[in-house]
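All protein chains but one are shown in place.
Coming up: chain A.
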Amino acid sequence: MARVVVDVMPKPEILDPQGQAVTRALARIGISGVADVRQGKHFELEVDDGLDDETLHRIAGDLLANPVIEDWTVTRV
């Protein structure tokens, strides 16, 4: 089996109120110097060794991410 990581992030132009709330909470626990936080999703997949890149990108683009609002990267690890 091979391990594949898919990271999904809100597109830069999409407002991320959750990330903003995290940014504000950091200030509240006394941490300064963090200008911005964006919150996304991290998926770890165990896949057959033979699974091709096209299928992996289908998995990411058709289900794990919504291309209207999110960007994704597929990484074999």
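Basically, a contact is a pair of C-beta atoms (placed from the backbone, for glycine too) under 8 Å apart; a residue touches a chain by one contact, two chains touch by 3 or more; residues count from 1.
Note that contacts and distances are computed from a predicted model.
Missing chain, UniProt protein name: "Phosphoribosylformylglycinamidine synthase subunit PurQ", from among "FMN reductase (NADPH)", "Acyl--CoA ligase", "Phosphoribosylformylglycinamidine synthase subunit PurQ" or "Monosaccharide ABC transporter substrate-binding protein (CUT2 family)".
The chain not shown here is touched by just one of A:15, A:29 or A:77, and that residue is A:15. Interface with the hidden chain, as seen from chain A, comprises residues 10, 14-15, 17-18, 21, 63-64, 66, 68-69.
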